[in-house]
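Pasting a structure here, questions to come.
Missing here: one protein chain of the complex. Every other protein chain is in place.
Chain IDs A, B and C follow the sequence of writing; residue 1 opens each chain.
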Amino acid sequence: MELFQWGTNPWGQETLIRVSWDLLYLFFWAGIAFIVFHVVYAAVWLPKLARANGGQEEAAAAAGIPETIERHTLWARIFHWVMAASMLVLLVTGFFPIIGVQFAWVTIHWIAGIVLTISILYHIVHATFYLDFWSIWILPDDMDEAVQRVKRQMGQEASEIKKHGKYPLDHKLFHTAVMLAGLAVIGTGLVMMFRIENALVPRNAYLLSEPTWGLMYTLHGLGAVLFVMLTLTHIYFAIRPDKFWLTKSMLFGSVERERYLDHHDPDRWVVNKESASKS
Amino acid sequence: MADYKLIGKNYTTPDILAKVTGRAKYAEDFRAEGMLFAKLLVSPMPHARVRRLDTSAAMAMPGVEAILTADELPEAEAPQEAGLTNEPLYEGEPILAIAAVDEETAAEAIEAVQIDFEPLPFVLDPMDSLRPGGPNARLDGNTMAGRDLSTIKWDSVDWSEVDRGIMPLGGEVTDEWQVGDVEAGFAEADLILDESVFSASLSHQPLETRTAMAYWQNGKCFMHCSTQSTARTEGGMARWIGIDPTDLVLIAEYCGGGFGSKISSSIQARIPALLSRKAGKPVMMRVTRQEENFFGRARPGIQARAKFGFKSDGRVVAIDLTMVQDGGPYGRSGDYMSCADQASLMYQPEHMRVRGMTVYTNTPPRGAQRAPGGVQAVAMFAPIVDKAARQLDLDRLDIIHTNAPQGQALFGRPRQGRQGNVSSAFPKEAIDKAREEFDWEGMKARSGQRNGSKVTGVGVAISSYSAGTSGVDGLLVIRPDGMVEIHTGVGNLGTESFSDTSRAAMEALDTPWEQAEVVWGDTSKHLPWSAIQGGSQTTHGHTRSNWAAGLEAKKRLQEIAADRFGGSADSFEVGNGRVFRRGNRGQAMTFGQAAERAIQLGGVYDGSQLPEDINEMTTRSATALAGRGLVVAAKDNFETGGRNMSFCIGFAEVEVDTETGAVVLKDYKVASDAGTVLHPQNFAGQVHGGGIQGFGVALGQKWVMDPQWGLHVAKRFYSNRPPTILDAPHDQELAWSVADEPDPFNPLGAKGIGEAPVGAGAGAVLNAISDALGGNVDFNRSPIMGDMILTMLNPELDEAHNKLSTHV
Amino acid sequence: MGDVEHTQVQTTTEQQGVTRRGFIKGVIATGASVSASNYVLRNGHGVALAQAPGAVERLVTLNVNGQQRRVDVMPQETLAMTLRYKLGLTGTKIGCDRAECGACTVLVDGVPQYSCSTLSHQVRGREVQTIEGLEGADGTLHPVQQAVVDLQGFQCAFCMPGFVMNMVALTNENPDATRGECAHHLAGNICRCIDYNKILNVAEKACEYTRNGMRS
Partner (left out) sequence: MAVIRDKMPAFQLFQPASTEEALGVLDQYGADAWVLAGGLDTWDWLKDRVKKPAAVVDLGGVSELSEIRSLGGGLEIGAMATLRDVIRHPEVSEQFSMLADSASQAASPQIQNQGTLGGNVGQDTRCWYYRDGWSCYRAGGNICYADTPTAMNREHAILGASRCVAVNPSDTAPVLVALDAEMVVRNSTGERVIPAQDFFIGPAVDIMRMTALQPGDILTSIRIPWTWANTRFYFEKARDRAVWDFPLANVASAAKISNGVVEDIRIVANGVAPYPVRFLAAEDAVRGRQVGQAVAMEAGELAINGVRPLRHNAYKVTLLRNLVKRSVQGAEA
């Protein structure tokens, strides 16, 4: 298997062109393998970790936690679904021609890319100034808990695991991966606009040096093949019954108090009346 | 015209039967026992250095017999080329050669060579090399100043002008001359045209590539190559191979075209010779068309500023030229200088200043191409003179006539403060004759006629070029079987001058051509020192030398007869293959009998005693022939009277479709002043063939290169476009005429005709296109193609490139 | 030069009854073949020698100038190379090797084709005519050849064999051709001496000779 695709420049010198599309298949099957693994893992291990949460309801009600709690604002949800749609379009337009489904994809691809870019820009501003910025980032506590969690699962002595805040570590990890891959494809994708006809920038294939272009295509490809796996696994989790309450929250915005109490630490995701769903 | 029996008559040349039956052997037609095939590894970059070279995998391949690298060649002194190099200066320059049992293996071996190049800065357009900080094509400089490589940058000129297609004045140049006072000349002028002009580089593309086959036998190298000249190739080729000329047997009876690119064959021919020595087997190196495009030579492009001052009667009073020649990477060709000389001759300005230089570029090597500089002169300046005629409201043929030289006119770069003169010039007579014969008034009447979107244009242009030098040797043997063997060291590249000029000897002997046998093309057959077959040298030079040999033979025949029959030599006549007493034809000897007698007499008669003044090569050949009959060697010592020049005036009729830009040539006629015509059929072939080559210059033969990578993109005939038969007028036979004025400094009045026709064709077509578009159009460059015409006719279209752009 | 020239002609009679392997060995042993002796021993790209229907044999019989010529031909070998290097018919020239100049034009079943752009295998069972096949056994020139000689046609003549063969097809098909029709018929041949005017004179003369017979 090749990691990179090399070509020759007009002078016959070897030059990096892009990632090898072998990686597309690799990441696709890696995603599938992860899903299969997780299905088994979830079936065998998760029941063992289940805990009762009885008796919390009243206390929670007393603490002023509303019955439904807004988890994603309307704007955040719009952002998410716009991003999801553009991402799916980008994946389909980017990869279907490679796997043999031919159609005129370039224009759709770059327009979807621009939509994605705009939505990401919105997200960055929105998350920075209007949301609990730090809620999605991996913090030292997360790491510590992760260690404890693994210890527990291995059957070793470990301290009590606290419930997570608004986002559990796996969400945070996923977000980080998406962010890195996303920045790579968006950053390189914007530069690659100079190599195609589009309404925004004039074509200039010699904007960058030849090795730099090779790097752009390679990074774009790496991000893109990573997204194949990320998207697969993301969809998988979204449709898992035990996670479906989260998917619903992305559709409708809120979670029930019960779920909140089940999964979240009220100290770490502070909820009050103002957070209650408007619905 | 004098009353000749052979000169001026059509006849069958001695090579044509072999040609028309396929028996004529060109270099690639020879085979030798155990012959290997060579393939070249050529540079993929315009300028680079070989950083690492590993031929072990190639050498290990079964069937690979020898590899020749640049390191094994004697070093060439800059700016000359070596044939193989480790620092390629243009795309396609050979790096190494591999000989293998067959071409397939050689090709695969080339692909197995591990080679790593370090790209170096390159330049395609001379102007880019003159810019301050601009790249140089060579690491040792970008031009030749005198005999030295040096670097010149134009830091004082306005480069924004160049970007707008204006050639700047005042940049430093390496060559400069002036006659009269140009400023005073322009002060006198009633009309001044000051324009930037460009004539593009174009490759020769002879149909036979410079394929060569060589082998060694008993220490001698046998070389089959393609060359225009035989005698003048021997020494250079021997030097290239590194052997004494006497150890070289050069066989080149047929040459599939050269147009100046094979005057003395090509340096790449040394490759099979050296490979053959290394491998111990014969080696055939088939040069591909694409390789020919790379190292087969090309006419240098010239970017120029031309300022012409005219009097109201059309007389050119002053010319001021600034020229930059695209020199390619090697050598020191001076097309721009002969370009100035021809302008000086054709337009006879009283005041003229010339400033010029050649700038090296990483494009294929340049060389002389049929009227080097002369064609560029016509392509660049004929449209200016044509335009002046329009602006001064003069007849366009008249303005040519007005300025054309007459008699022994002075022209060109002055030496010791004085211009030299032309030996004879009768272009005015040629024009006067053509005006009637070609019905110039009728042609003019068709100018501007419209047929829908198609407009007829009529163009006329004069072209001049050198037509011969002198001082070479004639060598003939009258054999005991009565045949006259005329040996000639000029080549046979299709002009047939090797044969046509041999007829001078038979004319001198007043003997039928059937009794002649021309010996040519193989140095083992003992050839005399001859003119280079290039620059139209042969016709003038070899009618002189063969006439000299013929006269000398006649004298010896008379002496032999006097010796046999008594009396003075003067009382004998020579004619019809016999020498006989005047008034008593009974006292006669046949050539055969005289030859027998010559052998008996020895000394000056059988070649054992030779003239002192002949060339060493002639002496060697004549000595080898000694004893075979009456052996006569003679040097051309006839008087010379200036530089020998011939003239052509082309008349073209085109139809330009203003909706598609398509140009169709409807007719082409050519008038000439080229002295006595030796062989009318061949003469017509030269004037028309040259003219149509000029159409290629005018209409589309060119290089296209990618500026980012410095690589050719139009390497194929379908993309670099030599003219096809349908691009030439083909509905009626083309007319030609001659002034029929013999050159006073040739015993038969002959001048060369190879060169001048090209410019005439190019200039006439350029002017005709301009005429069709209403005159006063400023293409200011050649070639003109349909896209340029459409762009000019539709001002809303963006101009694709400025006037001075090269290789677009 | 007679001592160093030789050709690799394998005539039918010489080859009859000789096995392919034996023939190939012979070729190698005598060193007679200018063709790839090592090619004989390998099969490019490492692909197994084809078993599929339609796979070609290397030993073929070609009908050239009325003779059956048995010859060893590589699959990728062009007719021009076979004619020139295997059959010794060097009259056919290679000017560009790319179907762009016409010097290699020969007649295949009477039709002008570029032999540089025809595989030798493609002319099996067809009649190939080259310039060497025009002259009569008694030395009588073909009308086209005679026209060339009479009008001093062509210059360097490297293009001539191709033009001549194309003219032969012209005189066979349309001896009444006008000058313009001659030009269109001959348009697939390039002359770099660009003596097209004279070439058209020759074509017209050749047509005339074909119609009216050659002058005696």
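By our rule, a contact is a pair of C-beta atoms (placed from the backbone, for glycine too) under 8 Å apart; a residue touches a chain by one contact, two chains touch by 3 or more.
What you see is a predicted model, and the numbers here were worked out from it, not measured in a lab.
Just so you know, the chain we are not showing touches A, B, C across the whole complex. When you scan B:72, B:111 or B:183 for touch with the missing chain, the hit is B:111. When the missing chain is restored to the complex, the residue among B:298, B:697, B:725 or B:758 that touches it is B:725. Considering C:54, C:139 or C:213, the position touching the chain not shown turns out to be C:54 (whole complex).
When you scan A:217, A:237 or A:260 for touch with the missing chain, the hit is A:217. Seen from chain C, the chain kept out of the figure touches residues 39, 42-45, 47, 49-50, 52-56, 74-76, 78, 97-100, 102, 105, 111-114, 117-119, 121-122, 166, 184-188. Annotation for chain A: contacts to the undisplayed chain at residues 7-13, 17-18, 97, 102-107, 195-197, 203-206, 213, 217. Although one chain is hidden here, its contacts on chain B can still be listed: residues 39, 41-42, 44, 103-104, 107-108, 110-111, 113, 115, 288-291, 451-454, 657, 659-662, 700, 704-708, 711, 713-715, 717-719, 721, 723-727, 785-788, 790-791, 793-794, 797-798, 800-801, 808.
Throughout what follows, only the chains that are shown with their structure count from here on.
One inter-chain figure worth recording: chain B and chain C are separated by 31 Å, centre to centre, where each centre is the mean of the chain's CA atoms.
Chain A and chain C have centres, each the mean of its CA atoms, that are 69 Å apart.
Contact residues on chain B toward chain A in their complex (touch as defined above): 44-45, 48, 117, 119, 706, 708-709, 711. Of all residues in chain C, only 1, 4-7, 31, 34-39, 74, 84, 88-98, 100-101, 103, 130-132, 134-135, 141, 145, 148-161, 164, 179-180, 182-184, 186-187, 189-201 touch chain B in the complex they form. For chain B in complex with chain C, the residues that touch the partner chain are 10, 12-13, 16-17, 19-26, 28-35, 62-63, 101-102, 104-105, 205-209, 215, 222, 251, 254-259, 282, 286, 288-289, 493-496, 679, 681-682, 684-685, 688-690, 692-693, 696, 716-718, 722-726, 728, 730-734.
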